[in-house]
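All protein chains but one are shown at their positions in the complex.
Up next is subunit A:
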Amino acid sequence: MDPSALNSPDLQRFLNQEKEKAMVNEMVAKLTSVCWDKCITSTPGNKFSSSESACLSNCAQRFMDMTMIIMKRVQSMQET
């Protein structure tokens, strides 16, 4: 590969966008997997019950809350 081609601003922008998209995709995939296991305990039906869909939504948000708490905790531990 011609190294000077890597400097293309189009390519840099593209790679950054795809990197971001990949991270979002991974987060959603992982969260869906975890929350499916937590919330969908019975055989899948023709639609989710309201408690199942509420559980899925809550699960995702609580997971993100927890991530913030963990990050802050680890950060404060590193500072002492």
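Throughout what follows, a contact is a pair of C-beta atoms (placed from the backbone, for glycine too) under 8 Å apart; a residue touches a chain by one contact, two chains touch by 3 or more; residues count from 1.
Note that contacts and distances are computed from a predicted model.
Participant: Which of "Histidine-containing phosphotransfer protein", "Pyruvate dehydrogenase E1 component subunit beta", "Sorting nexin 2A" or "Mitochondrial import inner membrane translocase subunit" is the UniProt protein name of the chain not shown?
Facilitator: Listed in its UniProt record, the absent chain's protein name reads "Mitochondrial import inner membrane translocase subunit".
Participant: List the subunit A residues touching the unshown chain?
Facilitator: That gives, for subunit A, the contact residues 1-2, 4-5, 8, 10-11, 14, 18, 21-22, 24-25, 27-29, 31-33, 35-36, 40, 43-48, 53, 56-61, 64.
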